[in-house]
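For this depiction, one protein chain was excluded, whereas all remaining protein chains were kept in their positions.
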Amino acid sequence: MMEGNDGIGEGMAPLLEIDGLKTVFYTDEGVARAVDGVSFSINPGETIGLVGESGCGKSVTALSIMRLVPDPPGRIEGGSVLLDGRDLLAISEKEMRKVRGNEISIVFQEPLTSLNPVFTCGEQVREAIGLHQKLGRRESKEQAIEMLRLVRIPDPEKRYGNYPHQMSGGMRQRVMIAMALSCQPKLLIADEPSTALDVSVQAQIIELLLELREQLGMAVLLITHDLAVVAQMAERVVVMYAGVVVEEAPLGRLFAHPAHPYTDGLLASIPKVDAPVERLSAIPGTVPDPLRLPPGCRFSDRCPKRMDKCSVTEPGMFAVAEGHRSRCYLCEGSGP
Amino acid sequence: MLAFVCKRLLQSLLLVVIVLTVTFFLLHLAPGDPMARYFHPEIAPETIELIRERLGLDRPVVEQYFKWMGSFIRGDFGMSLQYNRPVRSLLAEAIPNTLRLTVAALILHIVLGILLGVISAVKRYSPFDRVNTVTALFVYSIPSFWLALMMIMIFSLKLGLLPSSHMQSIGAGELGGWALALDRLRHLVLPAFVLGVASAAGMARYMRGSMLDVLREDYIQTARAKGLPEGKVVLKHALKNAAIPIVTLIGLSLPFLLGGAVVTEKIFSWPGMGRLTVDAIYARDYPVVLATNFVVAVIVILGNLLADIGYALLDPRITVTGRKGGR
Partner (left out) sequence: MTAQTPQDQAQARSLWSAGWARFRKNRLAMTGAVIVVALYLAAILAPLIAPHDPIEHGEVPRMRYLSPGSAHPLGTDKFGRDVLSRIIYGSRISLTISFLAVAISVVLGSLVGAAAGYFGGIVDSVIMRFVDALMAIPRLFLLLTCIALFSRSVWLIILLLGATGWMATARLVRGQVLSLREQDFVKAAEALGAGGRRIVLRHLLPNTLTVVIVAATLRIGGIILTEAALSFLGLGVQPPTPSWGQMIFEGREVLLGAWWVSTFPGLAIVVTVIGYNLLGDGLRDAFDPKQFA
């Protein structure tokens, strides 16, 4: 199942099933619908790439799954997040705490600021283990050192007592990964895990994640704006734009036959070795302010293939092929 | 660590020297013969000549300066004109009393300040937070002497709950043991409250802001993502980060507390340095005034030195050590 490229369907029960998730932020200027009815699912052991430009709602989706949206000003207002059939949005906060760090873990983008500066790295990993596994201080410390070894931190016994500021960015991200994986979660959410790092370190972290996934068999929700990273890791890709899913497809199919003009644009902006530099095109314009969404299709004001109806009513999701859906009128009726 | 302490110690010594210099020049900048200030109807001219000689006021200014500095550093502050006793022995009585009052106020300042600040930050925009913020603003704007009078009016005169002056009841020395301790504690309540409450309000305000900043940090999100209960996130992960700068703040609040002690001691007839200073000013007892000034400055400098060392010990990011590990 881990090699499976065609992820959905097949009668297998999904690990995580997000349906109609709505998260809004109440700001002074108005109500921002950061996540506005997002639905997708993740199968056990599967890696999903969640892509889109910054500000499109990827990270808020991740925080909503963990129920960590800062409230106020944010609030999850609708939908469901089923983990093994249990709705995480309906359980108590106490129940939810047993899920966080235990069944679902998250690695944040900024290793420099995501570790507490006044505790040692080892203690921060140990704390997670002690919390969920009811181990004594000594056992949990031993296991924490094992975790540091697992993420390839050299000399883990000694590094256990280091403070975050004594480690490099790459090392800190390894500590974050060790902390996230310390209780063998079923799902790891990696929110731009390599973006803040140097290019050479980025590759190492991605490689580490790939290996750990093989070894531990957890599902991964990889959030990134970097399609090259997605190509390396993901089996299926979900593209988000302005708070909604605009396209969803198996990895190979998405790269070969993108159905949504936005995905087209994203793919066109990947630098290619053999292409002349002038061909490198970014999508003109910016992600719309969630307070001022255009009427109709949210991408309509930037879309090169806009039609009249695009600015009137928002398109629904249209099936394009097996496991391939797109939120674009161009795909209307083209599906199986 | 040793190098850091030595460096800060040297800096503190330099500050003491500057304070002395400032005091010296204040005395000499004042209009007229410095000795003229020692004229007092009850002091014989011979005594004045004696003081003049003792202070070396007949010598050149530079020599006077070094002599003055030497005697102050040795703790020789001359004679009080008012009591005709060495200033040093007056200070020996007053300093412990002032410290007792100040330390009690400092504890109130820290405990109340941190407690209210943290609760306000965690429950921000709640009714508690609003009441807290408004109260803090109010308390911060109250003149301490007026607050003292209001407290005396209510708790001593109207309700008769607490004594309004002195450090213990007359004849309390006979009580001994717990009864004496309780008696002294009852005398401490009002002055310590009056002295500490305003700075506690300032501390609460600072602590609220500091906690709010920390609670927005990524590592707090990480702690929550681990599944830690909110109480532990706040009390372990956030508080330790927010509290480190507080150590410096405590050092900075010392001048305010000691300055406030002047008025508080005067009102509550508390036999400390503040009251000694005020009474000395009424009596134009200059040696006492200059000496208390100096001693208070030394206490403040010492307090700041301790605060800095404490800060360095608490924050692992500051490497003051030669060895690795930061602790």
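Quick notes on this structure:
Note that the chains are named A and B in the order they appear, and that numbering of residues resets to 1 at the start of each chain.
Just so it is clear, a residue touches a chain if its C-beta (ideal position, glycine included) is under 8 Å from a C-beta of that chain, and two chains touch if they have at least 3 such contacts.
Computed from a prediction, not measured in an experiment: that's the story for all the values here.
Every visible chain touched by the undisplayed chain in the complete complex is listed here: B.
Across B:86, B:209 or B:310, the single residue that touches the chain missing here is B:209. Touch with the chain omitted from the figure is made, among B:9, B:22 or B:235, by B:22. Note on the undisplayed chain: of the listed residues B:82, B:144 or B:222, the one touching it is B:144. Among B:108, B:122, B:207 or B:263, only B:263 touches the chain that is left out of the view.
Against the chain not shown here, subunit B presents residues 14-15, 18-19, 22-23, 26-27, 30-31, 37, 137-138, 140-146, 149-150, 152-153, 157-158, 209, 255-256, 258-260, 262-263, 266-267, 277-278, 280-282, 284, 286, 289-290, 292-293, 296-297, 300-301, 304.
Going forward, only the chains that are shown with their structure count from here on.
Residue ranges of subunit B in contact with subunit A, taken from their complex: 125, 217-219, 221-229, 237, 240-241, 244, 314-317, 324-326. Those residues of subunit A that touch subunit B in the shared complex are 66, 68, 72, 97-102, 105-106, 108, 110, 113-119, 124, 127-128, 131-132, 161, 163, 165-166, 176, 179.
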